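Every protein chain but one is kept in place in this view of the complex.
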Amino acid sequence: MWMETKAEQQASRRRASFSRRALNYLLLCTGDMEHLDKCMEDQLFVLQLIVWGLRGVTRVILANNPLSGALILVALYWSSPWQGLLGTVGVLVSTLAAVITGHDSAEVEQGLHGFNGMLVSLLMGAFSSAGDWYWWLLLPVFLGSATCVFLFSGLSTLLGRFDLPAAVFPFNITIILFLLCTSPNHPYFPHHPATPPGALQPNSTELIALQVIRGIPLGVGQIFACGALGPSLLILAAVGVYSPLMAVHAVLGSAVGTLAGLSLAVQPNSLYSGLSGFNGALGCMAVGGLFFTFSWRTHLFAIASAFLSAYIDIALSNMLGTVSQHAAGQPLSQPH
Amino acid sequence: MWMETKAEQQASRRRASFSRRALNYLLLCTGDMEHLDKCMEDQLFVLQLIVWGLRGVTRVILANNPLSGALILVALYWSSPWQGLLGTVGVLVSTLAAVITGHDSAEVEQGLHGFNGMLVSLLMGAFSSAGDWYWWLLLPVFLGSATCVFLFSGLSTLLGRFDLPAAVFPFNITIILFLLCTSPNHPYFPHHPATPPGALQPNSTELIALQVIRGIPLGVGQIFACGALGPSLLILAAVGVYSPLMAVHAVLGSAVGTLAGLSLAVQPNSLYSGLSGFNGALGCMAVGGLFFTFSWRTHLFAIASAFLSAYIDIALSNMLGTVSQHAAGQPLSQPH
Partner (left out) sequence: MWMETKAEQQASRRRASFSRRALNYLLLCTGDMEHLDKCMEDQLFVLQLIVWGLRGVTRVILANNPLSGALILVALYWSSPWQGLLGTVGVLVSTLAAVITGHDSAEVEQGLHGFNGMLVSLLMGAFSSAGDWYWWLLLPVFLGSATCVFLFSGLSTLLGRFDLPAAVFPFNITIILFLLCTSPNHPYFPHHPATPPGALQPNSTELIALQVIRGIPLGVGQIFACGALGPSLLILAAVGVYSPLMAVHAVLGSAVGTLAGLSLAVQPNSLYSGLSGFNGALGCMAVGGLFFTFSWRTHLFAIASAFLSAYIDIALSNMLGTVSQHAAGQPLSQPH
């Protein structure tokens, strides 16, 4: 029984080696895909730019994998073609701006100059109340994405002295600058007024449990300002392609963020849309997915980080939302 | 006359040595009481924890003396048993959190991980509008006190590069986070709305001089969110046990802060309750009491520091109070 003929042995070996090779090919598509860099060295600039851009797309979720980037872009186009276009423009403009201004090519190749521009473009589109295909929006998108490159190199020099990364600070600065410069009633670039998530409802409404649970995967999608279920799951899959451990922490973090939202009785819309979860997801991924030495200590720390991220998100949203609401109410009250 | 018999000499020596010894014993209870650390080395953990906690209590007023800590705790329980309980819980939770997470034991023993947690607990209790003995408040008190430990070690690393101490930044961050996350109308954790001290009165009221003067010792008590005269004087005595020079500067700083409040015509309530004085007291104690080389230059600098502290306090209270009042008014205006 346990003795096989030579032919059988060879056949099983062939099958084993085939499945091993298939697995190897699959594994080549996960992680950092460093081998791809060698293949791309003597390719056309346009192809190289596409790979740099796709790496940039995944830097938003702290990953670095062109295949994940392609999946995320598909998810964005699926959710809204206009948002997909804005994201593509943002990542390309900021990567090109870094190439033109002669930034370190190693940084450009790893997508470090793309993700801030992409986030700025996506959020400008998401906040704009002028509707889709409002082409004038491309003007701030171009300027904002290019500005991120300068802010990134400036902040890197400063924060590098503390061994801290510049991360998404350039995006934060640029988008807050844009939102403060314009207003909900702006003649050229109107945007939706921010609502403090802690504002009380006129009538206390019952929470729908299924909607709250649906908000957990949506929280992963909201990292890219995407609020549809299918694309959010595709983005989650893209995280899993880079690192399954990170995908687990993304869902866990989003659940923790939703729990934090529940504990403070935020508005139901905030829970249903996944906006309560996305900061928790990012916090949990950063701590639990990037250290990689998976220990229970790291795991617990990742959960604590998700809670803290979620509470800070609610606090800042309340503060900025209050100021924003007042600004929005100002012009209406002037005619009186 | 000037020649004494041997017996008289011995008696006078014995009296002198007795009063010297009594003074020595008294002096042992002042200052840092480092000798106590040796006695505590091989005691029960619970006793050690109590000493660490009491040292932590006095770190709020920049002192380090278990006896002062005990006096302050008595003052807090005297003023309000619920506030006393909250303070005790806060200092114990954050000290224990530091022990469990394995922080530097020398820092823990000097009470450096207790005072932020205590301030967070006391201020959560003071801002809460849910009344005393609202046991749910212990949930944020536990979480907030533990968070302070992590923020303290994180900020110490960062600020240590500039030779700056983390001081009460962890408390500031945590309490502002808590206040921004909740609101005056929050269903679980309502808090009193902050009033800008510079807001005009509907009817200009006359100041009562005696009440203003009464606000000066109250300013020392307000460091621990305590607004009663007796306990405030006891806290002042506790400062005096550690260092009489510091107690003098505390009263001086509170008086300077009240003067600063008068110069800007803040609300009478702010003056009467001692809220105008407590930041001046802290600023004056830090500069005048900690340098210890008492010179007129230091003294003048301490007064300048008290004025600056008091004005910055009024400025920030005005700004945050304005935002807070608007946030509080929001839900009321929505039904219209």
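Per-chain numbering from 1; labels A and B assigned in written order.
Operating definition for what follows: a contact is a pair of C-beta atoms (placed from the backbone, for glycine too) under 8 Å apart; a residue touches a chain by one contact, two chains touch by 3 or more.
Nothing here was measured: the structure is a model prediction, and the numbers come from that model.
If you put the hidden chain back, the residue from B:222, B:254 or B:322 that touches it is B:322. Although one chain is not displayed, its contacts with chain B can still be listed: residues 162, 196, 198-200, 202, 263-265, 304, 308, 311-312, 314-316, 318-319, 322-323, 325-326. Contact between chain A and the unshown chain involves residues 147, 150, 158, 161, 176-177, 180-183, 185-189, 323, 326-327, 330-331, 334-335.
Basically, only the chains that are shown with their structure count from here on.
For the pair chain A and chain B, the distance between mean C-alpha positions equals 43 Å.
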